[in-house]
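Missing here is one protein chain; the remaining ones are kept as they sit in the complex.
Chain nomenclature is as follows: A and B, assigned in order of appearance, with residue numbering initiated at 1 for each chain independently.
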Amino acid sequence: MALFYILLLFIIIAAIIAVETRNLLSSVICVGAIGFGGSLMFLFLRAPDIAITQIVVEVLGLIILIRATISRDLTFISGDREFFGTVVSVVIIFVIFVAGIRVFDAMPQFGVPVFSHVQDTASEAYISRGLQDTGVTNLVTSVYLDYRAYDTLGEATVLFTAILGAMVILRDKSRKRIEEPDV
Amino acid sequence: MLYALCFLLFMIGLYCAVVKKNMVKIVIGIMVMEYAVNLLLIMLGYRLGGTAPILGGADADGVTKVVAAQFLATVVDPLPQALVLTSIVISLGSLALMISICIRTYAKYGTFDITEIRRLRG
Partner (left out) sequence: MKGMTVIVKTVSSWVKMLIFLFGIYIILFGHLSPGGGFAGGVILASSYVLLMLAFGRELVERNLPLPLASRLDCLGAFLFALLAILGLIVGGVFFVNFLYQKYLPGSTFHLVSGGTIPLSNIVIVLKVGASLFLVIFMLSRFRYDSKGPAEKLASDPTIGAKE
């Protein structure tokens, strides 16, 4: 349990540095540290599927972020911040944080999943009948590719649309050069 | 207490996305919020001293396909893990879209500062 606290503290310190530093390249590197700490957390939380996916996705995300920040002279931003807007935002966020802490009293204790003290949950059915209904031994795969395959279809559509939008925005518009202008 | 630290991470990301004026910093704030949400969902399904939800040779019978009772008593919840898996890949797609908008805006206005982008027609 102490290991989780140490890793979460590392992630929070990296997040504070990523938010507050003025150099864009250092904040991108700190985002990489957050992703790496998150992958270690997933490994110790007994989720190896998620740990593999998180580390490779974070590496590609770092490459995309560095592409935006490594060019010419845009790593420093100048100008003074507005004082009133910052103070109001910080006060509101603090109030939300204090009010939200009280929700965690009603949640179950850390280390006791829901299906161990509530009867007839979906997870219990997926675990006890997963091998019989689908035939695969990786229960996470049987959940997201057989029992809940509709969510995966939706996710494939969202990824397709997001990449389509990115390609339209980044398209080179030089093909209109030899066309006639519109009448 | 661990849930509260995760919520603090989410609030740090929210502060960065609301207060900062640099576009790339706003994108970084949104990414930190997504990391915090994924972490909280996986922490909800954890069992102390549990095992990963993957059947080994001794956990299930190959022919009758019955899962051993000892596996049922120590396994962690597989349902949040399946939902978080798709969420992580979607966050990569949305990061690509946001960074392409930032790059296109920089090519047109010459700055990443959002208070200097006021003209709607360039």
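Heads up, the rule we're going with is that contacts are C-beta pairs under 8 Å (C-beta built on N, C-alpha and C of every residue); 3 or more make two chains touch, one makes a residue touch a chain.
Remember, predicted model here, so these are calculated numbers, not experimental data.
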For a quick check of understanding: of A:14, A:28 or A:166, which residue touches the chain that isn't displayed? A:166
Touch residues of chain A, complete complex, unshown partner: 48-49, 51-53, 56-57, 59-60, 63-64, 67, 71-72, 131, 134-138, 140-142, 145-146, 149-150, 152-153, 156-157, 159-160, 163, 166-167, 170-174, 176-178, 181
With the missing chain put back, which residues of chain B would touch it? List them for me. 52, 54, 57, 60, 62-63, 65, 85-86, 88-89, 92-93, 96, 99-100, 103, 106-107
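Heads up, the rule we're going with is that only the chains that are shown with their structure count from here on.
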Counting only Cα atoms for the centres, state how far chain A is from chain B in Å. 2
Taking the complex as given, what residues does chain B use to touch chain A? 1-9, 11-16, 18-22, 24-25, 27-29, 31-32, 35, 38-39, 42-48, 50-56, 60, 65-67, 72, 75-79, 81-86, 88-97, 99-104, 106, 111-113, 115
Using the touch rule from the top, collect the residues of chain A that touch chain B in their complex. 1, 4-5, 8-9, 11-12, 15-16, 18-19, 24, 27-28, 31, 34-35, 38, 41-42, 45-50, 53-54, 57, 60-61, 64-65, 67-69, 74, 77, 79, 81, 85-86, 89-90, 93, 96-97, 100-101, 104, 107, 110-116, 122-123, 126-128, 130-132, 135, 137-140, 143-144, 148, 151-152, 155, 158-159, 162-163, 165-166, 169-170
